[in-house]
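Missing here is one protein chain; the remaining ones are kept as they sit in the complex.
Each chain gets a letter, A and B, in the order it is written, and its residues are counted from 1.
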Amino acid sequence: MISLAGRDILHHWAKYVFTGVGLGLLIGVTLSMAGIYRGMVDDAQVLMRGSGADIWVVQQETLGPYAEPSNLRDDVYRAIVGMPGVAEASNVTYLTMQIRQGERDVRVMAVGFEPGHPGEPPFLVAGRRIVRSHYEVVADVRTGFRLGERVRIRRHEYEVVGLTRRMVSSSGDPMVFLSLKDAQEAQFLKDNDAIVNERARTAANPALNRPGVPGLLDAILATQAASRSVNAVLVRVADGHDPERVADDIRRWKHLEAYTRAQMEEILVAKLIETSARQIATFLVILAIVSAAIVSFIIYTMTLGKVRELAVLKLIGTRNRTIAAMILQQSLGLGLIGFVMGKTVATLWAPYFPKYVLLLPGDAVRGLLATMVVCAVASLLAIRVALKVDPATAIGG
Amino acid sequence: MRRPMVRMVVLSILGLGLLAGFILLMVRSGPFAPVRVTMATVERGAFENAVFGVGTVEAERSYAIGPTVPGRVLAVHADVGSEVRAGQLLAEMDPVELDARLSASRAASARAVHALDAAQAQVRDAEVRQALAGRNARRYASLGEQAFFSDAAVEAKRQEADSAGAQLQAARAQLDAARMDVARLEAERVAVERQRANVRLVAPVAGVVTARDAEPGTTLVAGQTVLRMVDPASVRVRTRIDQGRAGGVRAGQAAAIVLRSRPGVSLPGRVSRVELNGDAVTEERIVQVVFDETLQDFAFGELAEVTIATTRGAEVLAVPGVAVHDRGGRRGVWTVADGAAAFVPVRTGETALDGRVAVLDGLQAGDRVVVHSERELEAGDRVSPTESLVPVQR
Partner (left out) sequence: MDMPAIEVRGLSKRYGEGDAAVDALKGVDMRIAPGEVVGLIGPSGSGKSTLLKCLGAVIEPTAGYMALGGRTAFDGGWKIRDLRSLRRDNIGFVFQAPYLIPFLDVTDNVALLPMLAGKSNREARRQAVELLEALDVGHRAKAAPSELSGGEQQRVAIARALVNRPPVVLADEPTAPLDSERALNVVRILNRMAEQYRTAIIVVTHDEKIIPTFRRLYRIRDGRTYEEAGEGRGV
């Protein structure tokens, strides 16, 4: 037995291909949509993986450092590093800010880290790591910065010495890594005008600027300019210790909040991107319905155009099963063409999205199955019409 | 050849081509694609290490010039930036009643001198009287033995002589008192003069005035400054160096200093002192770096980037620092074996400022290591070495 559906598709290949392209673009949008969701989840996970931490220690009663602001004194880590089960603890700062690059502003997350400790970008695609303790940055390629370029962050100019990839904040802003001290300055020091104004304000306060107490004003000004805070302490747990237990100890004895990887994932993935995820899920359902409607309509129209052939086929003894299978196969074939097309375009246009689009093979398989199911469902109407065709209509009169 | 056949063949080729393209696309991009990496060869070569720190331009010796007693500023003769000689009058405090006290003291002193003269004259008078009375007494005594005078008369003369002696004694004592008065008032006068001189604030050394903290009319307490000055010959950069990197820094090492005002101009210098006291809060050590040549155009408090050359080795095995990764507490590099990534543990030494890391153990010269990678590598990942991973800039 020959494949009637296959022959029909080959005969009307142009029609199928064009319809398939249209459907494929729709499927491409659907896959991209799923990819955007995966990208968001991956952004969150990359943020965690990239930090290389097992435990995040943040200000008490906060969901920091990514979901909420958190401030710690920067000597807290010394107390933590001495606790049992802690292999490494290091300060980090996170600050979302805009960096001017020529004509445009680049929105970035500035990460202050201690070289050689958790928080450092785990791999680079170009350049080198930060070696000097000041005025060097490693930037994500998405910032558009080039190696050797000098960028101004607050009060200082920094040289871009390395480029990394896929290092983004949970909201997808590319990261810029700089040494902790520079980052502290950038985060907590004000701009020049603010500093000068603040000094004048302090000097004008007679209680602080007392004639009989030389040096008092200077001391006060110095404390005002000092920045001794970080946003979180990243902890790497020593081999053989349970991160949960270590985090418990930190919570209990240091009066700080400590999140393990699982908890942080819960905060980042479940809380932070929950609404976006629901939004995308709604969109996916709508796209599935639209795809189903389109396939259904196309197959239905094609079947109506074949009523006479179907009557002849029935007259010469073709079984209903064969005819239903033919229409189902046509529909699935259309779906397959559409899927291949969709997967191709989604893969091709994914890099041009401003945010990361992650196309997982598992999603592709699920997409294929969904397409097939949708196409099968969409063919039901056409099959119904085809089965109702009376073979007698082939005989004139 | 019949047309349907041709069409069939063309369609088949087209279809197969598309399918092949699709599969190729799936394999070349996305999760199945090999990870693109760049590689470098491990080489022996010169390894110059250096540490980097940020400092401020300061003077080693700076002077705060102010009065020793409370007072009001009368005049300030120097301005910020003035170059001054040692001993040059910089400012004066209002002497208030000092001048009057000085004249009083001087007058008192002069009067004391006159009093001394009077006392001396009295002594001389007393001496003359005493000598006369003595002679009279002796003459009466010898004449009395010869009974020219009565005993009473002789007695009276002798008493006269004794009295004159006592008067002389008194006059002498008065002279001593006058002398001491002179000394006291002179000392007082000197003291007041000293005090008067002290309201003149003079430069202790040759230098440059850096701040003018008080203006004429300001009342100051003891210890407040009127002017600050430094010795420009003692300019150096107080450099803060991260504790983690300060290990190799020694006095005498060469340093390159870049002032913020002159980026791109590297000034030669050298480490003059590594201070024993570090900063426990910022976790930095303080290193003093002096300029080889006297600095002409600079500002105190200016930020300077200092690079201190610490160690250098000739035939050191080194890899780019970015190639070194810590995995589960083990340090190593990625190499490629049969197209797959393999982790090779290494022992590393110092990190140079150009990013290279000295390899002590684990690699041979000529080994190829992965430098950059598109993502974090896992053992067994398929990799494909390329020239550069950075996309062409738009």
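Everything below uses one rule, namely that contacts are C-beta pairs under 8 Å (C-beta built on N, C-alpha and C of every residue); 3 or more make two chains touch, one makes a residue touch a chain.
Keep in mind it's a predicted model, so treat the numbers as computed, not measured.
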Request  = Return the single residue from A:152, A:308 or A:384 that touches the missing chain.
outcome  = A:308
Note = Given A:8, A:88, A:185 or A:257, the correct residue touching the omitted chain is A:8
Key: Touching residues (missing chain, whole complex) on chain A   = 1-2, 4, 7-8, 10-12, 308-309, 312-319, 322, 390-392, 394-397
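Operating definition for what follows: only the chains that are shown with their structure count from here on.
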Key: Whole-Å gap between the CA centroids of chain A and chain B   = 51
Task = Flag every residue of chain B that touches chain A in the complex, lowest number first.
result = 8, 11, 18-19, 21-22, 25-26, 29-32, 38, 52-54, 219, 221, 223-225, 241-242, 244-245, 281-282, 305, 320-322, 325, 328-329, 351-355, 372-377, 388-391, 393-394
Request  = Using the touch definition up top, name the residues of chain A that touch chain B in the complex.
outcome  = 10, 13, 49, 75, 87, 116, 122-129, 131-135, 141, 144, 146-147, 161-163, 165-166, 181, 211-212, 214, 228, 239, 340, 343-344, 347-348, 359-361
